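For this depiction, one protein chain was excluded, whereas all remaining protein chains were kept in their positions.
So, chain A:
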Amino acid sequence: MSFIVNLAYFAAAILFIIGLKQMASPVTARRGIIWAGWGMVIATVVTFLHPQVIGFVNYLLIIAGIGIGGGLAWYTGKRVPMTDMPQMIALYNGMGGGAAAGIGIVALMGSYSMSWTIQFIAVAGVIIGSVAFSGSLIAFGKLQGLIKKSLRFDMQQKINLGVLGATVLLGIIIAFSGAEVNGTLLFLFVLLALAFGVLMTIPIGGADMPVVISLYNALTGLAVGLKGLVLDNAALMIAGIVVGAAGTLLTQLMAKAMNRPLTNVLFSSFGETPSGDQEEVSGSMKEIEASDAGVMMAFANKVIIVPGYGMAVAQAQHKIWELTQLLQERDVQVKFAIHPVAGRMPGHMNVLLAEAGVPYDVIYDLDEINNEFKTADVAVVIGANDVVNPVARSNPESPIYGMPILNADEAKNVIVIKRGKGAGFSGVENHLFYADNTRMLYGDGQKVAGQLISSIKEMG
């Protein structure tokens, strides 16, 4: 029996790695998730034969648990709109972290003795899993709009450090208390670890959430890997650590795209600098009518569209693609410029544009397209703000200074489609909006795109 189980886990590990590899290319990506899916099915089904799974009630509970959890996730996953994907990923990831912590807690409650190294690893896994769990839930709440404010208070970092210290201290005591772990102590320990995840995440602003979610994804992977060691389960070890490493790299890539070291994201807060020490903005915002903007685009040679989170909120991607096709019929060259951290996740914009049917060969990364703004007649900024703010290049005082931006300001004309006059997520004034070649087009992204379409259609 044990041989079949191990063989199945081995097959699952291979399927996961091949699946992940295939997901790294747009051509094979769909096949990748299906392969990985089969890996999961094989591993799960065979686990019912696992020699450590005993007792009729336990079997029933396992089946019921899979039914409840899987059913709810299936239902929500199928129904959630594309724009809400990031928070769903955060939520599912948090569940994984919580599950990993749960394994550790069950193991520590057990009466059988573990070697102190394994017990130590179990404790570490509980801390990491719990932090990923509560932290991901906070990230979910923030992106879902349930938690609106970024809570900051005096001595925050010292308090956080204190909570972490207390968690680790309790963890060490538990790790060395052998088979008889004090229940109250364990409860307190888990509570503290969960509290740390909350405390660590609440001060982080929405703009940094992609990096944070990616970090928690990596942490969950690590926690799962550690649990694999505790349970002596190679499938968990391999899959967990592969994700842990991949997630860490992805997190680094994202932090690098924002030109902020990871420690900065976690320990200093965006928008903390008061607006007082920002230089005065010269000029004024100039409005434009949708019909005029339509004419401007229709008679351009080259238009570059810069989408941001506002496009996602307005669900404007379909209208934007319709607009693009209209322009293409008039022999206007249209390109999309995607900033690495546009939206709430890396590639968030790509997913939305793909949903609308935009082929990925007109979509360009920051490095690929940044030199092309000079030759563009019109740059259309829809729902993006900080990622096109020239202050990041010019003002060392600014909190977003040094972040690579899309040089939309270098285009001959810039049209900014925006819902209101407020500043971006970072709370920094955007000098692009005041530039001489910039025109503001206020309104809901979808509605405005509709107006642009009809104004171009009227031209015939």
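Quick notes
Here is the rule we use: a contact is a pair of C-beta atoms (placed from the backbone, for glycine too) under 8 Å apart; a residue touches a chain by one contact, two chains touch by 3 or more; residues count from 1.
As a convention for this text, contacts and distances are computed from a predicted model.
Missing from the rendering is one chain, named in UniProt as "proton-translocating NAD(P)(+) transhydrogenase" (options: "Pyridoxal 5'-phosphate synthase subunit PdxT", "Urea ABC transporter substrate-binding protein", "1,2-phenylacetyl-CoA epoxidase, subunit B" or "proton-translocating NAD(P)(+) transhydrogenase"). The chain that is not drawn here is touched, among residues A:200, A:213 or A:392, by A:213.
Residue-wise, the contact with the chain that is not shown comes from A:72, picked out of A:4, A:72 or A:459.
Interface note for the absent chain: among A:106, A:146 or A:159, the touching residue is A:106. The chain omitted from view is touched by exactly one of A:209, A:224, A:297 or A:456, namely A:224.
The chain not displayed touches chain A at residues 9, 12, 16-17, 19-21, 23-27, 29-30, 32-34, 36-37, 39-40, 43-44, 47-48, 50, 52-55, 57-59, 61-62, 64-74, 76-78, 80, 82, 85-86, 88-89, 91-93, 95-96, 98-103, 105-107, 109-111, 213-214, 217, 220-221, 224-225, 227-229, 231-250, 253-254, 338, 340, 345-348, 350-351, 354-355, 357-361, 363, 365.
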